[in-house]
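A single protein chain has been removed from this complex, and every other one stays in its place.
And then chain A:
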Amino acid sequence: MDLKYPARKFSRSLLTMGNVGLQLLWYFLHILLSIWYSIISIRCFIESCFITCGVLEKYKSLNTGKLRYLAIVIESEDAHQTSKVVKLLQWLDSIGVKNICLYDMNGVLKKSKEAIFGKLRNAKPIEEVNEAVTLHVPDHMTLEFVSYADGKEAMVKAANFIFVENLKRQNFGGEIDGQVMSESLLNEALKVVGCKGPEPDLLLVYGPVRSHLGFPAWRIRYTEIVHMGSLNFMRYGSLIKAIYNFTKVHQNYGT
């Protein structure tokens, strides 16, 4: 009887020590991970410098024809830095990418719209342009500003629009015609509620994590999603590399 209590106490101490040991190992693993990412960052920085200076041959001639529409997701906290956003757009303009969709979750970029247009030489909002994606290379930039409200909530607005239209078509009687509902109908409804932008070919994420952060789901079915790191450490060379890698991608589209 007397021996059970110290035995239990001993096993509890062992368990606590074991847990502490495991936690220390966990922290150690994450420290190793951070060191690894620091090494990767330095390597990317050096590579980016080489690309910017034109040392690496393959990045010199970039064919941006395949990149018809580019989307950029920016972490909302970084999106306040309008000067950085403008600089990024100027880089893209110089590379030859003219049709761009800017997204941030909280709509910070939407509020900075005027400031951004003010600093760019020849940029037009998508609302003023007939066709965002054209066969010929335009002489001006087309910018679209999107936020979380243009994703799931816009889809709900489209759903309500379809419901009302269906009711009218049914002359207020009978069942909702299930055959009427289709992807093309939803596309039309989304255009009516204000979501006109085309599907981007490439989505660059400027934030801590490679995640689209609520970009309108309907538009990124086959979009390449590339993580660029924080906007604070954006580099011209990394941008060139991301676009170059995109031009080399081949998609099967399921076949």
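Note that a contact is a pair of C-beta atoms (placed from the backbone, for glycine too) under 8 Å apart; a residue touches a chain by one contact, two chains touch by 3 or more; residues count from 1.
Simple rule for what comes next: contacts and distances are computed from a predicted model.
With the options "Vacuolar protein sorting-associated protein 33A", "Alkyl transferase", "Palmitoyltransferase" or "Non-structural maintenance of chromosomes element 3 homolog" in hand, the undepicted chain maps to the protein name "Alkyl transferase" (source: UniProt).
Among A:Ser41, A:Asn122 or A:Ser211, only A:Ser211 touches the chain left out of the display.
Contact with the undisplayed chain is limited, among A:Phe10, A:Phe50, A:Phe163 or A:Phe233, to A:Phe163. Of the options A:Leu25, A:Val55 or A:Ala115, the residue whose C-beta touches the omitted chain is A:Leu25. In the full complex, chain A touches the hidden chain at residues 19, 22-23, 25-26, 29-30, 33, 76, 105-108, 110-111, 147-153, 155-164, 166-168, 172-173, 175-176, 178, 181-183, 186, 192-194, 208-214, 217-218, 220-226, 249, 251, 253-255.
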